[in-house]
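The other protein chains are all here in position, but one chain of the complex has been omitted.
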Amino acid sequence: MAVTEDPLALTTGDAAIVERPLGVLTRPQGGNGWRDWLSTVDHKKIGIMYGVAAMFFFIVGGIEALLIRVQLAAPNGSVLSADIYNQVFTMHGVTMIFLFIMPLAAAFANYLIPLQIGARDVAFPRLNALSFWVWIGGAIFLNSSWIVGGGGADCGWFCYSPNSGLAFSPSHGVDFYAIGLLITGIASLVSSANLIVTVLNMRAPGMTLFRMPVLTWMLLVTQFLLLFALPVITVALFLLLFDRLFGAQFFNPEMGADPLLWQHLFWIFGHPEVYIIILPSFGIISEIIPTFSRKPIFGYSFMVFSGIAIGFMGWGVWAHHMFVSGIGPLSVWAFSMSTMFIAVPTGVKILNWLATMWGGKLRFTTAMLFAVGTVAMFTIGGLSGVTHALAPADTQQTDTYYIIAHFHYVIFGGGVLGLMGGMYFWWPKVFGHMLNETWGKLHFWTMLIGFNLTFGPMHILGLQGMSRRIDTYSPGFGFEFWNLVASIGSFVIALSVIFFFFNVWKSRRDAPNLPAPGPDPWDARSLEWMIPSPTPEHNFDEIPVIESDDEWWHRKYGYDENHNVVRVATVEEVAQDGSATGVHLPAPSFWPLVLAAGLPLIGYGLIFNLWLCVLGGLLTGLGMYAWALEPVDDPDADHDHGHDDHHDDDDDDTEGAEAEMADVSAGDEEA
Amino acid sequence: MATATDAAVDTADHGHDDHGTSTGISNTKLAMWGFLGSECLLFGGLISTYLLYKTRRGPGPENTVIPTDVFDIPFTSVSSFVLLMSSLTMVLALSAITRGDHPATRAWLLTTAMLGGIFIGGQVYEFTSFIREGVGYTHNPASSAFYTLTGFHGVHVSLGIVMLMSLFVASKQGKLRQEHSETVEIVGLYWHFVDVVWIFIFTVIYLIPVD
Amino acid sequence: MFTTGFKFFFGIGVGLVTAAMLYGYTSGGNWTGPVSLGWKEGVGEHIGYGILLLLGVVAMAIACTLVFFRDADPADQADYMGVDDIEPTQPVTGSFWPVVGAFGAATMAVGLVLNTAVFITGLVIVGVVAIEWMMDAWSDRATGDPEANRALRNRIMAPIEIPAAGAAAVAVVVLAASRILLNASKNGAVVVAGVLAVVILGIGFLAASDKKINRNLVAGLSVVLGVAILGGGVWATVDGEREFHEHEPHGEEDHADDGSTEDDHADDGSTEADHGEDEE
Partner (left out) sequence: MAETTLVEEQAHDHPSDWAYVKIALLLAAITAVEVLTYFESAITVFENNSVTIASLMVMMVVKFYMVAMYFMHLKHDNPLFTRLFAGGLALAVAVYVIALSAFEFWA
């Protein structure tokens, strides 16, 4: 939004005298400077910030993974002490799940949901900003335990009691784990409510639920899972925290408590969490595969309903993580059955992707390679998962590397590969230039090979009996060779990630010399491709009226009398040019950031000094009330324009806006 | 908990879409109901924890007293009655503001907040007397679970009171106009939810006899 | 460049941080502790050190904010307008803060003699007065426009004042009510809570009914109720809690006791001994 000519929020005075009486405290006015990133409520900027932060934590978690693999490359490894090793693998898991995959999926959700349903923004733009800032506060808090907490959490990512108790984990690591996850949980909860309302309420005219792209559907299911699963982990984390901080007796068997309670609460959350991780990736490849097969998705409604079915059934299988914990034969039987059933909708999805590709004109772009890779790798992970549903087999596999192999095939093979594909697919939409395909393919193949080298051998190691979470092993058990292979593989993955970042840098550098990608570089099918790349701030010039699923495709293509697909319009004819005026956008605000800043302070206060809680609480309260008292729409933004619906977008004049802002501040300083 | 207030204070956000919503219902209300659905799982977890632990006594003489030993049912009944009546006054506040009757709105908001205050005062009394009677927070799983569950509920009520008082002040300053009745409704939904949770707790935790 | 406001706050900040260091050292720390923010341990008394340090940092942050953002800085404004100083827009009269501040100071003094709680109450009052007074003084001359000044002040202070006032009002009710209940007998508490609720409900119904005659009645009743709760609370605090009996350690299953049954089993208890027991 442009900086308005009238800088003053308070209109009663003589403008010449009361030049910007509030500098930083005045409402931010938009543009592209640092203030605007801190105060933005634009779902696209927030999505980008989620993505950047997630990739940062991918590196952090990746370094932790490499440390693990270096330690285990050879018998009697001595790179890490047993204690540090415990911290590293715990933080690797926590970082990758809560600080990498979930926020990266959130990046896609934030950026794409409004575009795919034809909306200008999410339902609550300021709450959206709040989610991001709370999440990043929690993420920083969680990792700050390395510095101020005497080391990371050391209880494994699921932090079973009694390992999580003060007796076995006396450092502050577990406190940071609990509070950090509570804070990120608040972020995800707010975000899920926001996105659910967005999908239900903000759809363009004609965009019925069953015309929504599969990605939007999968993200919607994910948000429902988050909405209902997070309170469960919240309870568990509070109980753990009260045990540790205030001496409560929730998990202390000596006092008559039952440590299994933690396992139940954790996995009631934990299993839906698996689908929270995997469903966005399923959605992404459900967009990529039809596009590059030049066919509509096979069995759209089966796709959607199997996603919903996974969402429901995901609630009934949690105890398969606990077959060896002594939950009794009846429970084992019931959960074993339900676990086998959940393979059905997943299988439906895999068959549908294959059927979509069947007979299609396949184009193997990098995005498509990642999508196909996802299907293949996830199938392997899914099959090894079915072997866990068989309780007797699971009894043998529990706590071995076989489990590690399985869930990495699911989470990395199914989740991360899909998200990577999504990056290549939507990169031009977000940044206005393509990622280099050659480097992209190099990235894909090194990642795929590295991934299989790392995690394939772990199946064998697990069946040989190598137990997980051990910091080293003795020679002579037959573990040496495959561990070495896995460690080499992990560095191949690292190399592939370097290729990716190099590609990002190179593509950006080369972009000015290449033709612009235009609105629709892939000849794709959903609404986001009908608007310019990068997306203008107001998204759609005019909200499209939707008449069918794959609306954008049908605007480009029709059928001749022989029912052959024919092109009826060029992209230029039907795409929007992003030149709208008169679009009304929500005003930016600093208060979400202020509110979010209070939460980590409360966290530090709980651990170190309760006075900090007071300060954090005040900051949070101030943020909340200032937010509530601040009108959603900046009254002054409209000052000159007289009516509400004026245009304040400014892709072309952001530079002008920045210059203007610079002027204002320079003026302040010189005066 | 933060989210409850956010949802409530963010009510103004609903005015964004000039073309109305796809389902024809308010964004804020939808978000609030989603949040309340989510809260069911929060309180469900705490209640289940208590149910699991309600008769778990610790070893040693000082750890054996559990909350059910010292329940003061007559007092808790009065507390329940107070909270129930506050739900009535809350709904009357909403009814008043939809009519545009601001003095009545303020009267009901304040009454609701005061009844909430009496409820919390009663909870402070209950906790204090239980502790005096030997049920310490750290004594056994039953007491930890009891204080955590009812404490969470109490924190919810307290946040609700602060929201009610804020509405009261806003109304006093003339900022809570008739067209903002939805804000009152949202806070009301939260308040009734807290009441509904207490209806559950009162029956399942207090009244069902332990044997 | 460095405005008066900056110098003022930065000075306070430096003073407070120095005080924190000294305090951390003199209350039993070593030399490295206070300087490294307690990293290497060795800070004496943590809470005091923490508070002083926190306040110092906050003051410095305010100072920096002033320099970087020049929010409504009268000096800047004056420069901009080419005048020496911006006059306060209204005479600084009619402020209650000095009186309230004096009351707070007196409370502190009394508290020093009587007890800590009273002292802290005084400290809080003085703190509130300091903040409000400073904000008023600043906003009075922030710009040349009284209306704008008021809006400025409210924009910053309303988000703090509204919830604080609401929370304080409720805290008073909760505290007072719980003291009264703790002072009453077991059955008395039930009656007191019930009566209070019914009275509040009744006043609510009276106040909400549209008969104008009720106004004075309602106001009168509210005042009586307020005084009763507050006065009762103070009296109950001074008078103390009723005596509680520790429940005897659990020997065998026993449930649904309502207090009077306790004494019947008193003999199989063991910790009962160290508590005075007589209520009847």
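Structural remarks
The letters A, B and C name the chains in turn, as written, and every chain counts its residues from 1.
In this text, contacts are C-beta pairs under 8 Å (C-beta built on N, C-alpha and C of every residue); 3 or more make two chains touch, one makes a residue touch a chain.
Because the structure is a prediction, the values reported are computed rather than measured.
Though it is not drawn, the left-out chain touches A, B in the full complex. In the complete assembly, the contact with the undisplayed chain comes from B:S38, out of B:S38, B:T68, B:T105 or B:N140. Across the interface with the omitted chain, subunit A contributes residues 200, 227-228, 232, 258, 260-261, 264-265, 268, 315-316, 319, 327-328, 331. Although one chain is not displayed, its contacts with subunit B can still be listed: residues 14-15, 20-21, 23-27, 29-30, 33-34, 36-41, 43-45, 47-48, 51-52, 73-74, 77, 80-81, 84-85, 87-88, 90-92, 95, 98, 179, 181-182, 185, 188-189, 192-193, 195-196, 199-200, 202-204, 207-209, 211.
Simple rule for what comes next: only the chains that are shown with their structure count from here on.
Subunit A and subunit C have CA centres that are 41 Å apart.
If each chain is reduced to the centroid of its CA atoms, subunit A and subunit B end up 32 Å from each other.
With each centre defined as the average position of its C-alpha atoms, the distance from subunit B to subunit C rounds to 23 Å.
Counting only residues that touch two or more partner chains, subunit B has 57, 166.
Under the contact definition stated at the top, the residues of subunit A that touch 2 or more other chains are 624-625, 628. Subunit A makes touch with subunit B in their complex at residues 120-121, 123-127, 130, 186, 189-190, 192-194, 196-197, 200-203, 205, 207, 227-232, 234-236, 238-239, 242-243, 246-250, 252, 254-258, 261, 265, 543, 584, 586, 595, 599, 620, 624-625, 627-628, 631-633, 645. Only residues 57, 61-62, 64-66, 68-75, 78-79, 81-82, 85, 89, 92, 96, 101, 103-104, 107-108, 110-111, 113-118, 120-122, 124-125, 128-129, 132-135, 158, 161-162, 164-166, 168-170, 209-211 of subunit B touch subunit C when the two sit together in their complex. Of all the residues in subunit C, the ones that touch subunit B in their complex are 162-163, 165-167, 169-170, 173-178, 181-182, 186-187, 189-190, 193-194, 196-197, 200-201, 203-204, 207-210, 241, 244-247, 249-250, 253-259, 270-271.
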